[in-house]
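The complex is shown incomplete by one protein chain, all other protein chains being positioned as in the whole.
Chain naming follows the written order as A and B, and within any one chain the residues start at number 1.
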Amino acid sequence: MDWNSPFMLTVGLPLLKIVILLGVVAFCVAYTVWLERRLLGFFQSRVGPNRVGPAGLIQPIADGLKLILKEDIIPTNARPFLFRIAPIFAVVPAFAGFAIVAFAPPAGPRASFLISDANIGILYLLAITSLGVFGIVLGGWASGSKYPLFGSLRSASQMLSYEVPLTFSVLSVILMAGSFRLDDIIQAQGKLPFLVPLILAFGVYVISAVAETNRAPFDLPEAESELVGGFHTEYSGMRFAFYFLAEYANVVLVCCVATSLFLGGYKIPFLPYETLLAAHPWTVSLIGLAVFAVKAVAFLYFYIWIRATFPRYRYDQLLKIGWKVLLPISLLNLLLVAGIKLAMLR
Amino acid sequence: MPGALNRLVRMVTFPELASGLAVTFKWFRKPKVTEFYPDARPVLPYRTKGRLHVEIETCISCRMCEKACPEDCIKVYPPPKEVFKTDKRPAQFYISLEHCIHCGMCVDPCPTGSIHHSMEFELATYNKDELLFNKETLPYDLAIKHFRQGLLENVEQKSP
Partner (left out) sequence: MTDLLRAEGTAPLRKVLETKNMELNFGPQHPATHGVYRAVLTLDGERVVGIESIIGYLHRGIEKWAEYRTYPKATPVFDRLDYVGAILNCHGYVGAVEKLMKVEVPKRAQYIRVILDELQRIANHLLWLGTHALDLGAMTVLFYALREREVIMDLFEAMLGQRLLQNAYPIGGVRLDFPKGWDRACRNFLAEFPKRIDEYETLLSANRIWVQRTRGVGVISGEEAVALGLSGPTLRGSGVYFDVRKAVPYSSYEEFDFEVPLGERGDVYDRYIVRVREMRQSVRIVQQALDGLPEGPLMPEKLSKIIRPPAGEAYFCVEGTKGMLGFYVVSDGTDKPWRLHVRAPSFVNLQGLERMCVGGLVADVVANIGSLDIVLGEVDR
């Protein structure tokens, strides 16, 4: 096979990468669930799932199998077509977002660790992740039941109101780096992760990202004690698994994006990646990948830690925080960053 | 004014949320309290009201237990009159664990201490009929009797 043929470069290689990435992400998502259950158990003074395989490591596979084999129920009141396709709407954007994440420094001109080096990467990411809400709204509405309807309405308003501060906080990162490309943003953090200068934006990002992914303490759309299961109350079997997958894929995506935007991606501060990269490309790439993974998992740990500790906000309070607290803070932060940038340009 | 400033500082620095996180983190590091039940057998105290055991040999068919049971799950058939004069052991003795609520009301009035609880607690069966015990199927274990003796004399429990 000729790896240098135009066909391979434009179609074959990206396809191969996509297949690999899908597999890896699905694997990561499955083990995120496992990790979350284990860690939650530890926080709660118990051991979590430990029966299936050593330390419960085969648990995600068992869960997946169970969900696939389960009966797929479509309620009488549901709109069958929409009910069937809604989970796909949720899952596709969650996975599509991974296309622009740079997991490691490229080991060669054709061996980069990202699928698409789009120069508007961040914009694409923001656009595609906000599409995920369609799956939730459609699913909730198509279920033909009141609890899912409530869940999806809540979800829609929650995602809309948190999209704004999230975007503003990402904007300040873009301003700092001066580019929309994710790789440029990571390169700009060679000396200092943006976490330090943009601590405000980071805070806003974390809170709105938690809200965006519908996780505790902002897990209102699926608040099991109020709305039973929220938008996926009526779902079972494979379709429920899709929603589940989408939720955790979003979590993993947020971890990856936060790592890239604020924690310096695969960079270790003051390590001259460029010179090292020229000498041993693959070793450095893999080290970069490991650094990225460690940072992402640390962020995930924080996510779970928060879930284990805090109660849930109420719906109206949640929206209030989004519009009245986070939005002004993120705007203020954006102004600050812009001012500093201007001063530096002078 | 300092009060307001203090409030503001507290509002933006989340001290109480941080101490909450500290609590969960403390238990994250501590050993866990989960009991690994089927793998590790639990140590039950002497007084556990488990499955009822009846020592048919010492029973005198007085039917006190039958009368005391709120769920009517004991049935004692005394032997015929002629036999009873010499041999007081019951002709038949039924306990239906299907109904038993393990309340211990039948144990208190027994004059001979023939009926008492054991520490057996896994009573699930695949078949309802298996929960009806009669004279032949009623399990009895002398070790348990001694064990109950230990309970009556109020000895401190040691783990096995």
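One rule holds for everything that comes next: contacts are C-beta pairs under 8 Å (C-beta built on N, C-alpha and C of every residue); 3 or more make two chains touch, one makes a residue touch a chain.
No experiment lies behind these values; they were computed from the predicted model shown.
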Residue in contact with the excluded chain [from B:17, B:83 or B:123]: B:17
Touch criterion as defined above, residue of A:190, A:217, A:237 or A:281 at the omitted chain: A:217
Absent chain, residues of chain A that touch it: 40, 43-46, 146-147, 150, 216-217, 219, 223-228, 307-317
In the full complex, chain B touches the hidden chain through residues 14, 16-17, 19-20, 22-24, 27, 33, 44-49, 68-70, 101-105, 108-109, 117, 151, 154-157
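Just so we're on the same page, only the chains that are shown with their structure count from here on.
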Rounded to the nearest Å, the gap separating the Cα centres of chain A and chain B is 50
Per the touch rule above, chain B residues touching chain A in the complex are 17, 20-21, 23-25, 27-28, 30, 32-34
Help me check something: in the complex, which residues belonging to chain A touch chain B? 39, 41-47, 305-306, 308-310
